[in-house]
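Removed: one protein chain of the complex. Kept in place: all other protein chains.
And then chain A:
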Amino acid sequence: MAEATANGLGQHTLHGAQAHDPAATGIAPAEVHQEHPIKLYLVVWAWLFILSACSYLVDYVGLQGYLRWSLILIFMMLKAGLIVAVFMHMAWERLALTYAIILPPILVLVFVAMMVFESDYTLLTRTVFFGAEP
């Protein structure tokens, strides 16, 4: 819907016949202030404490293997999500900004995958040429 309108107006402009309706004059809407109830911040604060305590307990109790890893990653992503969404107000920003900021770091995962293969290969060559034990 919105894209169709944009295209229509864009072509309209190319032909040089521009109507002076206020929506098309290019004045940016007012900048919004991020004001939210204090209680929301306190709740998120408490949750960050709980999640940090949980991830610390994972190490304290001494969980190992996949359970340890999935728990650590889940707590980490929950904490990061809370900080970005509420403390940094990303949840109330427009989608254009959210995508511009959140998507690029996710692409780092491609880099991670490449380096996993690379370090596996390095480990293999080290094992082959220097022996299994250091």
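Rule of thumb we're sticking to: a contact is a pair of C-beta atoms (placed from the backbone, for glycine too) under 8 Å apart; a residue touches a chain by one contact, two chains touch by 3 or more; residues count from 1.
Note that contacts and distances are computed from a predicted model.
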Check: Missing chain's UniProt protein name, "Cytochrome bo(3) ubiquinol oxidase subunit 3", "Fumarate reductase iron-sulfur subunit", "Alpha-D-ribose 1-methylphosphonate 5-phosphate C-P lyase" or "Carbon-monoxide dehydrogenase, large subunit"?
Finding: "Cytochrome bo(3) ubiquinol oxidase subunit 3"
Margin query: Considering the whole complex, not just the chains shown, which residues of chain A touch the missing one?
Written below: 1-2, 6, 9-10, 13, 16, 18, 23-24, 26-36, 38, 41-42, 44-45, 48-49, 52, 55-56, 58-60, 72-73, 75-76, 79-80, 83-84, 86-89, 93-94, 96-97, 100-101, 104-105, 108, 111-112, 115-116, 118-120, 122-123, 126-127, 130, 132-134
